[in-house]
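Yeah, one chain of the complex is gone here, protein chain that is, but the others are all in their spots.
The first chain written gets the first letter, and so on, giving A, B and C; residue counts start at 1 in each chain.
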Amino acid sequence: MKKINKSILSQIIAPRNPNSYKGNYGKILIIAGSLPFGGAAIMSSSAAVHAGAGLVTVATVQEKFTAINTKIPEAMTVDYHNIIETSDAINKANVIVIGPGLGTDEYAKSLVHLVLDNAKAEQTLVLDASALTIIAQQKLSLSQTSANLILTPHQGEWRRLSGLDIDQQTEQNNQTAINKIAPNALLIVKKHHSEIYYQDQVSQITAGNAGMATGGMGDTLTGIIAALVGQFDFSLKTVEAALFLHSFVADKIFEKNYVVLPEMLIKNLPKVMKKIANNTAKG
Amino acid sequence: MKKINKSILSQIIAPRNPNSYKGNYGKILIIAGSLPFGGAAIMSSSAAVHAGAGLVTVATVQEKFTAINTKIPEAMTVDYHNIIETSDAINKANVIVIGPGLGTDEYAKSLVHLVLDNAKAEQTLVLDASALTIIAQQKLSLSQTSANLILTPHQGEWRRLSGLDIDQQTEQNNQTAINKIAPNALLIVKKHHSEIYYQDQVSQITAGNAGMATGGMGDTLTGIIAALVGQFDFSLKTVEAALFLHSFVADKIFEKNYVVLPEMLIKNLPKVMKKIANNTAKG
Amino acid sequence: MKKINKSILSQIIAPRNPNSYKGNYGKILIIAGSLPFGGAAIMSSSAAVHAGAGLVTVATVQEKFTAINTKIPEAMTVDYHNIIETSDAINKANVIVIGPGLGTDEYAKSLVHLVLDNAKAEQTLVLDASALTIIAQQKLSLSQTSANLILTPHQGEWRRLSGLDIDQQTEQNNQTAINKIAPNALLIVKKHHSEIYYQDQVSQITAGNAGMATGGMGDTLTGIIAALVGQFDFSLKTVEAALFLHSFVADKIFEKNYVVLPEMLIKNLPKVMKKIANNTAKG
Partner (left out) sequence: MKKINKSILSQIIAPRNPNSYKGNYGKILIIAGSLPFGGAAIMSSSAAVHAGAGLVTVATVQEKFTAINTKIPEAMTVDYHNIIETSDAINKANVIVIGPGLGTDEYAKSLVHLVLDNAKAEQTLVLDASALTIIAQQKLSLSQTSANLILTPHQGEWRRLSGLDIDQQTEQNNQTAINKIAPNALLIVKKHHSEIYYQDQVSQITAGNAGMATGGMGDTLTGIIAALVGQFDFSLKTVEAALFLHSFVADKIFEKNYVVLPEMLIKNLPKVMKKIANNTAKG
């Protein structure tokens, strides 16, 4: 299994073209949150904004707009119970995240269907958390979607999706399973030293720590992935960089903190990315 | 009376196993807050998250969800007026805090009953503030509960519970009283140099300061206790460490601040705990 | 006119007795805010908490509870449209602030009446902003109140109260006017180098700067006054110390900032007060 180390970061995170504008850095739509899981939408979208996404829209329940406006005034909001506005937002986005804190009720299921049915070839879909649970429960097929797919299950979610118990989640078994579920999808299995599967390639990041074992870390990751795909491209290297960046920033924080809370991680993204981009520039 | 000093911290707060996940660090349920006392739920749950709890859920009135999402996006929320969801949350938790800012109306009483009636042997219950007042007023028996009990009254609340006036709250009298009220419970009497009573052992912490004489300090303590029990175990030493940690962090802040506000204390937990864990690792 | 300088601070702000609890540091009630002026209640109560008040309750419109819980979780809230709870809160307080952002509608007027009619001899009443405008408009008599009175008009409000145009607001005229309005009240006329009138004594602080010319500075002052009266006593020296502290902290901030925003000032209170208390301790 190929090991991903720090060098992936400067292969992707490059200095920006001075003559660019926010439209160049991705239109991200994050479909997330529900009454009991309001924070997920906040952490995912805040991570996307801090990781450099050009425009971030959160589709969630209206009850969470105030918290989102307060925490990330940069983000726009859509009430995901308004199906016309939500469809419109799906249509306009470059990258769509669905799942963090969404829950698994009937309405959440209909949103997963809406996204899978409407995503287009030039779009990237990040399927996380509740969305993965719904896909597993409903045995939804992912093969008809023409969009680029990124699946980000932790080991328990991957068990539900793949049918593989955690001790059966070997490189070979995981690869066979994702090829059956969605042959062109990029799969991240989140664990200590997370693994990435994509078109018969397997890699593993060499960063991460036990301080990340806290609520919201996965939500934060989705925002970083969306931001990097939105700014750079959909590719294995870009997603590897996003995954590594998440753990790399966390490792720096963990040096001085017993736990790595999402907000600490998010706040540090702009500074760490700048240092990486400076190194990239120097070659 | 045994004096607890700084050495208790490194007996409990140890480096994390790299191969762990958030499920290893406790599922905490905090039943707290009410319309007039919204901040209590925030301070208790924020303290729990910053002290390393794996998953934190706040059961409170729906009107407080926005403030909780804004302040602690890591926490999940349950409307405690939804009895099915609340019962479900009680059932799933490892550690349950009840009382901060809960008030003492009929509904608050029914919540205290719900928790006492449903708590199980493997769970730990932290009874604080309004919950203690309700227990005293209603003369509720704590002996039928099979859960581990931690009571955290200040001297006034302890007077109501025990019938002992503050000048009667001697080591001997306190021990006799708690043995009658709940023989296996762990009792913390909060005061200048708080005392801990547990199974005929009495100890006292040698930290704490007058800058802590401010609203919310007790709420903050419940979150720290819950987090440490959730991450380590229910034991006298763990609770001593939680109580000491609370005052120890406060003492550091008090060196440079006239008052020690809950948020200052909470924000410092991850850094202080890291230093302790590093010392623990060195042996 | 006596000049108040930095030495007033260490005459009042003393180290705390280690054996004290939050009940020793004042129960403050802040009746403030309204739909359009929500921030006033936040700034006044946040200042009170940071200046060391033991317990702070905000009586305001229910629509502002979320913002207050988010910004100052230490504060409790009362819906001032609930007359029973508001009366109860008035009854329990040591210090009552009324006016910041209250507005001058019929309900605001009834609240001013409620406070003036119910305040007791051992209580201190800080009358500010809208409350002063209401008193001036309604020509309310302040002489029947047995509570300690502190009036904090800026020059325009003082003109409405006293009938004195700004260029007529001389030491002599101000003294005559306050003696007529409320002979035992302590009057602060807020301006560049604010003046204090109390029982035929006049003093002026030698601190303050033009960076304080921003919304919310007056609200912040009421919180500091309430906190110091709550912790120490109602006396000329204590109010002089509160007024000086407000400008003294602002002057430090102004050295490095073009404007002194209330939150900057509030955040610095605990550190500045600690340094003062340390100096006081050294004698």
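Here, a contact is a pair of C-beta atoms (placed from the backbone, for glycine too) under 8 Å apart; a residue touches a chain by one contact, two chains touch by 3 or more.
This structure is a prediction, so every number in the text was calculated from the model and none was measured.
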I'd like the shown chains that the missing chain touches, ordered by label. A, C
Pick from A:Gly54, A:Pro153, A:Gly218 or A:Pro262: which residue touches the chain that isn't shown? A:Gly54
Among B:Thr66, B:Ser162, B:Ser194 or B:Ser247, which residue is in touch with the absent chain? B:Thr66
Touching the absent chain in the whole complex: find that residue among A:Ser20, A:Ser110 or A:Ser141. A:Ser20
Contact residue for the chain not shown (choose from A:Ile4, A:Val78, A:Leu111 or A:Ile178): A:Val78
Residues in chain C touching the chain absent from view: 35-40, 42-43, 63-64, 66-67, 70-71, 154, 191-192, 209-211, 213-217, 254, 256-259, 261-264
It is residues of chain A that touch the chain not shown, namely 13, 15-22, 24-25, 49-56, 62, 65-66, 68-70, 72-79, 85, 269-271, 273-274, 276-277
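Following the convention adopted for this analysis, only the chains that are shown with their structure count from here on.
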On C-alpha atoms only, rotate chain B onto chain C and read off the angle in steps of 5 degrees. 90
Contacts with two or more other chains, residues of chain B listed in rising order: 66, 70
